[in-house]
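And then chain A:
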Amino acid sequence: MQILKSVVGRKVFMAITGQCMVLFAVVHLVGNSSIFVGPDGINAYAKHLHDLGPLVWVFRAGLFALVSTHIFFGVQLTLENSAANPAGYAVKRQLKATFASSTMIWTGITLIAFIVFHLLHFTARTLPGVVKGVDALGRYDVFTMVVTAFKNGGISCVYLVAMAALFLHLSHGIQSFFQTMGWNTDKTQCSISMIGKAVAFILLAGYAVIPISILASALIK
Partner candidate 1 sequence: MILDGKCPTGPIETTWDKHRFDLKLVNPANKRKYKIIMVGTGLAGGAAAASLGELGYNVEAFCYQDSPRRAHSIAAQGGINAAKNYPNDGDSIYRLFYDTIKGGDFRAREADVWRLAQVSNNIIDQCVAQGVPFARDYAGYLDNRSFGGAQVSRTFFARGQTGQQLLLGAYSALSRQIKAGTVKMFNRTEMLDLIVIDGVAKGITVRDMVTGEIRAHMGDAVCLATGGYVNVFYLSTNAMGCSVTANWKAHKKGAYFANPCYTQIHPTCIPQTGDHQSKLTLMSESLRNDGRCWVPKKKEDCGKHPSEVAEDDRDYYLERKYPSFGNLAPRDIASRAAKEQCDDGRGVGPGGRGVYLDFAGSINRLGEHTIKERYGNLFEMYEKITDENGYKRPMRMYPAPHYAMGGLWVDYNLMSNVPGLFVLGEANFSVHGANRLGASALMQGLADGYFVIPYTIGGYLAGIKPGDYSLDHAEVKKSIEDVKATNNKMFALKGKKTVSEIYRALGKVMWENVGMARSDESLKNALKEIPKLREEFWTNVNISGEGGEMNQQLENAGRVADFLEFAELLSKDALTREESCGGHFRVEHQMPDGEAMRNDADFCHVAAWEFKGVGNEPELHKEPLKFDNVHLAVRSYK
Partner candidate 2 sequence: MSDHTTNTMNLTLHVWRQKGPNATGKLETYEAKHISPDMSFLEMVDEVNETLIKKGADPIAFDHDCREGICGMCSQVVNGVPHGGQDRTTVCQLHMRSFKDGDNIFIEPWRARAFPVIKDLVVDRSALDTIIQAGGYTSCHTGGIPDGNALLIPKPEADYAMDAAECIGCGACVAGCPNGSAMLFTSAKVAQLAALPQGRAEAAVRVNAMTEALKDCGFGNCTNHYECQASCPKGVDVKFIAKLNREYLKALAN
């Protein structure tokens, strides 16, 4: 398959898989926000998801495929890129490249490490200190699990750092998607870049507000 070797083809895979994950992140944030409704909100949401049965596994498999593809090409392209520019300059001044664009591989690695942590933490619930109860209606008590976890400053910190990485990754990644798909022109470039950063910021703010509010209320009490 020529496309799997092409300098553009592989980027298209990166772009599409990345963008699917952005969509997932948006949906996931909307779902998570039900925590602000209280135990009934998020516990009901969690039950709905579990009631999907085998579909959950189909969905998880899909996500796994997206993430793996994204990682595989991301690592491959990055290795190729550093091989293509091996010497480096004694003095180098960047004109347009940003901290975010230069650190995609590191924010990416941070995110994958976080995803593993997050899955072990809230999905498999195998990490020490996770509260694995059920609520009065016999549903998984996600609310208590999350609130208890985030009252721990260290855990909240891990989540916040990961969300900062997500912000950096997406502030470059979203506008990059439009460029790679060839939908950019000189007129749209600036606004697409702004929109990309705005979406990244909304995700950052949306996700960060959960641990921050829990931690803050715990601290106030």
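Candidate selection criterion: all candidates are chains of the complex that A comes from, given by their letters.
The definition used in the following text is that contacts are C-beta pairs under 8 Å (C-beta built on N, C-alpha and C of every residue); 3 or more make two chains touch, one makes a residue touch a chain; residues count from 1.
Please read these numbers as outputs of a predicted model, since none were measured by experiment.
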## Note on the structure
Complex check, chain A vs 1 or 2: touching candidate is 2
## Note on the structure
Interface with candidate 2, chain A side, in the complex: residues 2-3, 5-12, 77, 80-98, 101-102, 104, 172, 175-176, 178-186, 189
